[in-house]
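Omission of a single protein chain aside, the complex is shown with its protein chains in their original locations.
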């Protein structure tokens, strides 16, 4: 299988370039009977949308068109094709990029791999973060499907540059959806905004760390020994543009600890066994424990910055400078939270199907109704907090 | 595909439990014509062997038997089955584990997933690090195959507990193979040894960070957008028992930087384009740049420790304590370096085949000879440094 | 992987229902640098087009839109999305099908699998032969790619009902493209037409056998032991709606022979070894021999016929009759030839990439030009014969 597909049962294949006709995704392996509307997809897409405050100035509303796999508002078990047309495209800047590949960008590696004459340099082509539209559309579906066992996924920007967030409860993380900088509290929001404004003034950009929390995952997901849930999540997150690291639970800090500190006592809670402090982030032996899954990934700063950077002129072979003046996010990590959430949702939907926690072929009407109700509640839960901001 | 296979062309499938008949691996997708001997495999296996100083006291020599796929010392293009019999097995301790699952261990998740009555609790069963014998055997083959384009892989224990190593050149990292604690210099080796002794006395264990460096990888490997080389490496490493985090290049530090700091100028070196400081660790846009690949993964401390830990007695449902007295490494990170190297080698061999840098069906005799010579030189290079220690 | 994808390197994923928005295909794993135009796709699509003489009356021109993966007329190495909108759709007839599932059709099995309420019954939904539009679009690309080693694929309707064709040379088979009944000679064409007319009058339908010939395939393709070229071809052809059997070379006749009859002497032709009579149809041990590949598949008669057939009324549970009055081919085998050719092309393109006969990442400009010239010659070769009819 080539590289544009992900997942073994719940499988997505994305396609499309930044300045091409459209970007999109095929989602295969979705059981029949799930209610699905354009609004469900658009709800999640709205949180990665460019044109929001502090993110890229590109002004697309990103309207998803469902081309197949849904009939009368229900999935049919056939592959679901969703496309989003590219409308607000300005390719003129990229004539410079064509000659002067950007440092920190995929320009030169794409040339090395595919050949200069075959390179779609406009807007980053296939390496553009615009490709992630398809992931977020599929993520919406995955999140909805996970409502089958009432599993909810939330994410926030945990740190931006040198500013870190305090711990937060699940609902605050969920509601960061409506924060323009994906902060989970208002104090941090102000600090993040200050940083972003400053970086914009300086023509520079910022890195950050996204944190994703999964509430109420089923215990027992994950396939030893290579498709451990931690392994598939790591792949999912590192497949996102600009992500440079992944950790779950104690993560890199565990490397500095002793066993007696890092281990987590097994305890009884009512009739069920669990772990006292969930130090392992909901995963042990590569299998979910039933505790919340907690993970983080680091985003490097946006590579495209106004500050001049050293490169080489491909026509002359001489050293050159490039100052990137397109519309770019000052911190890709902000919109990256939405993409990271989606990849987590897709990975878990796949494993949930693989482990038999969701039936592979069809949902019964009753089940579909429960899923629909939980999904409505999820959307309201997010919006309620918006009102309170 | 279930979870015990890894790779798309160069594909490994491991099998076997800690206290079963044997552990082993099937390696499929190896081109015909590669020279391969039991010694090649044993060379690499010797560096993960239990029974060495500072690691588990289990005294197996781990002799690999090649059951198929090799004729007259050459691979035939058929799958290569390698098994290592389990000989030094003492299961008696595990009668306690059977009743009191170990904190920080896969015992309870395996019970949750597969059912108590189907659980092979002896020695950790399938979740034991013994499973990695197959990975290291396959890693030996992968490393040898990568000699086709003269790509070398080396690893070291970068940090143990709170002690970090200074930077090191490639050969020093390569030669850490012969350090009992996988240190890349003698000063660090002494510090690491001190830590290990202390932990052993305390009945405790230590976490650590492994660093892997790949010299001279071909530029242009990695398949957008999900099979980015960074994504497949992340999965490879997180599939290793006890690994809790992955990063490459600037890794998590990139999240604290500005774009102007994290970007790396493109420069011309002779006729070729490259990157001035290799800040991206040899990977941009998920594609190899031709610079050295540099990555790290964190290992948590060994979960099995002598210090008593809180658990639950599965028979009575009462709280209990367990003090693990089997033969366990004080720091799995030490032997983990060898496994991490192997997983990197396997991932790169797979991608090298996928990108056409190694011919998929057969090597010509001349090519096989060059590979063999480079491999001999690699083994000598390692040994030479052993002498100098 | 769910069932809507095919191939391991050259991979296609089809989507879309008969009366939905569109049908389409994602083609991944195509090397960069191949010249590709809408016309290339449309050329092949025109031969499966409904609305031609003797086939379904549906009057769509089937205009392919390439949404991604092509820039400046060349493939970029990114996935190629092609959609064909559904325009001439009349769903009214299917209100009857919704209540009375058609004998010989996928109606009832779809209900059994996916649930009645999730069933898109309009036009057969996903089980409609309209899905094969995506296959033929991908097949055009595959056929063009195979020009890399000058491999040509041709197909004909070998038999229709009880009428069989005489042997034919490769060019006559190629030129059956322009015969309204895919006959390879004019005498047979007349006989086939007569049969079709008669079946139409009777409100009945006809079965037939398609024969595909591959000229000049590379020797050495096919992966023992499960991905033998014969196994993957069998799967490819049996995945086509209405196909009920597959054979290659001597096929089922071999079962009636003695070894001394079925074996084929090895001979020397110039410097190369070959087989005297190509009895094995170009495949031995599941590997291509370099001789022409020859295979056949049987199509059952179109299930949708005007003649009343026994079924059950799903609302009342009573026995019922259905007379299918939609626009249906009197013999699906006629248009099936085009689909069968496409599936053979897709399978061979995949195996050619797997075996390294086509470079996996990019074609050099020179190579792409040679491919383009051969493709032009191929199209002319077909058309030339049209003129002579």
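Which chain is which? They are A, B and C, in the order written, and residues in each are numbered from 1.
We adopt the following convention: a contact is a pair of C-beta atoms (placed from the backbone, for glycine too) under 8 Å apart; a residue touches a chain by one contact, two chains touch by 3 or more.
Everything quoted here is computed from the prediction, not taken from an experiment.
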*Which of C:99, C:262 or C:379 touches the chain that is not shown?*
C:262
_From the list C:21, C:239 or C:365, pick the residue that touches the absent chain._
C:239
*Touching residue (missing chain; options C:112, C:190 or C:325)*: C:112
*If you put the missing chain back, which residues of chain C would it touch?*
1-6, 8, 14, 101, 103-110, 112-113, 126-127, 131, 159, 161-162, 199, 202, 204-209, 219-228, 230-239, 241, 243-252, 254-268, 273, 275-276, 280, 284-290, 298-305, 307, 309-312, 317, 319, 333, 355
*Residue ranges of chain A at the interface with the undisplayed chain*: 8, 78, 220, 224, 354-356, 359-361
*Hey, which chain B residues sit against the chain that's not shown?*
1-5, 8-9, 11, 13-17, 20-24, 26, 28-29, 32-33, 65-69, 71, 74-81, 83, 113-115, 117-120, 122, 125-126, 361-362, 364-365
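Please note the rule applied: only the chains that are shown with their structure count from here on.
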*Which two chains have the most C-beta pairs in contact?*
A-B
*asked:* Just the number, please: Cα centre separation of chain A and chain B in whole Å.
replied: 28
*Quick one: report the Å distance separating chain B from chain C, using the average Cα coordinate of each chain.*
46
_Sites on chain B at which at least two other chains make contact_ = 8, 220, 224, 355
